[in-house]
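Every protein chain but one is kept in place in this view of the complex.
The first chain written gets the first letter, and so on, giving A, B and C; residue counts start at 1 in each chain.
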Amino acid sequence: MEPVVYERQVYYYETDRMGCVHHSNYIRWFEEARVHFMRERGFPFEELEAGGLVSPVLQVEAQYKSMARFGEAVRIEVWAEDYTGTRISFRYRVRDKAAGTLRCLGRSAHCFLNGTGRPVSIKKALPAYDAAVRRGLFMEEQPEEET
Amino acid sequence: MEPVVYERQVYYYETDRMGCVHHSNYIRWFEEARVHFMRERGFPFEELEAGGLVSPVLQVEAQYKSMARFGEAVRIEVWAEDYTGTRISFRYRVRDKAAGTLRCLGRSAHCFLNGTGRPVSIKKALPAYDAAVRRGLFMEEQPEEET
Amino acid sequence: MEPVVYERQVYYYETDRMGCVHHSNYIRWFEEARVHFMRERGFPFEELEAGGLVSPVLQVEAQYKSMARFGEAVRIEVWAEDYTGTRISFRYRVRDKAAGTLRCLGRSAHCFLNGTGRPVSIKKALPAYDAAVRRGLFMEEQPEEET
Partner (left out) sequence: MEPVVYERQVYYYETDRMGCVHHSNYIRWFEEARVHFMRERGFPFEELEAGGLVSPVLQVEAQYKSMARFGEAVRIEVWAEDYTGTRISFRYRVRDKAAGTLRCLGRSAHCFLNGTGRPVSIKKALPAYDAAVRRGLFMEEQPEEET
């Protein structure tokens, strides 16, 4: 799927005593990029929450290739890897904005929980949101499976 | 009032590219120390939340005296400065644990809100908690109502 | 002095279990706004570091007026309050971007240290940077005091 690009500055408070961005902050940047992607593609995170759902992280992974520093900006490509109606996963590619140097590759996987913390199918719990996700990801609308 | 002492290590991720702890983290340490104080003095924060209240920060202030570094531990003295039943304020003194060098002085002030975000008097909303706070702060029990 | 405006989204990871932005993050936003101000006004922080200096925070203060939430953007007005050649202080006014609601007022004060951690006068240590600060703050160029 086509990535969405999210750009942001590196903040001073994101650096550590090694002089570059602390590795944990890339996990936070992934979230920023994911939220941006969902908004750009027409299924904002806020709508999920307005529907009474949350979307916790099941798994996250990052491979660090080079170090981002204060004063730079990063350019994050983010795209959805998979969406099943009960789970969604994303991939991330972080580059230095100016030179294009690869900084980090990432991946995250998420499920959906209702207000009592039970896993739900978006298709059943919030069908309009499910349709928006599929449109946003350019997925074929699934036939409604005899229901 | 007598301070309570809270100690903790400095974490690597709390440092910045200057090589020492980023100043925003002291504000977080104040919170850790405050939560510790409230537990030690018999009015844990969790009870406030169990009673349906939250306690947002109204004001915070820090004066930085010297720099804490990775590998060190800090020793934070925390004490309540004032409690009125609708507001509580705390003071903080952060020292290097080993040498006692003063790192930071702080102050924070807090109110209490109910579930709809309205300011409340603890005395009215959670009288048992109010009594626990007063006992914990060694305050004279206020005569009930007739004042 | 005329404020510079800095805008940014509220990130999900900046919220806490109260449902709004954790108060410590405003201190970090002040830093973002300050770095933006220094760049906009022609005396970027990176030049200070390139000159071998750092600029630690001496004092920070925030008054919280209302709560910023995920999904919102904030608009931060930042301006320099005072610059003496050895110290600089800033003020901050954080508003909700959409409605203009006041979220937080802040202030920070900073000194300048050389590579060995000694306080320095910018005027003596980095005179070109001192001149850039004064131009950026629309301060009268000080006569060179018989040196």
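Here, a contact is a pair of C-beta atoms (placed from the backbone, for glycine too) under 8 Å apart; a residue touches a chain by one contact, two chains touch by 3 or more.
Everything numeric in this text was worked out from a predicted model, so none of it was measured.
For the chain that is not shown, the touched chains among those present are A, B, C, taking the whole complex. Looking at B:G71, B:G100 or B:G115, the residue that reaches the missing chain in the full complex is B:G71. Even with one chain removed from view, chain A keeps its contact list with that chain: residues 18, 20, 23-25, 27-28, 31, 54, 56-64, 67. Touching residues on chain C toward the chain that is not drawn are 12-13, 15-17, 19-20, 22, 24, 69-70.
Within the entire complex, the positions of chain B that touch the omitted partner chain are 9, 11-13, 28, 31-32, 35, 44-46, 70-71.
As a convention for this text, only the chains that are shown with their structure count from here on.
When you average the Cα atoms of each chain and compare centres, the chain farthest from chain C turns out to be A. The most central chain, judged by the distance from its Cα centroid to the centroid of all protein Cα atoms shown, is C. Separation between the centroids of chain A and chain C, computed from CA atoms only, is 31 Å.
Each of the following residues of chain C touches two or more other chains: 28, 31.
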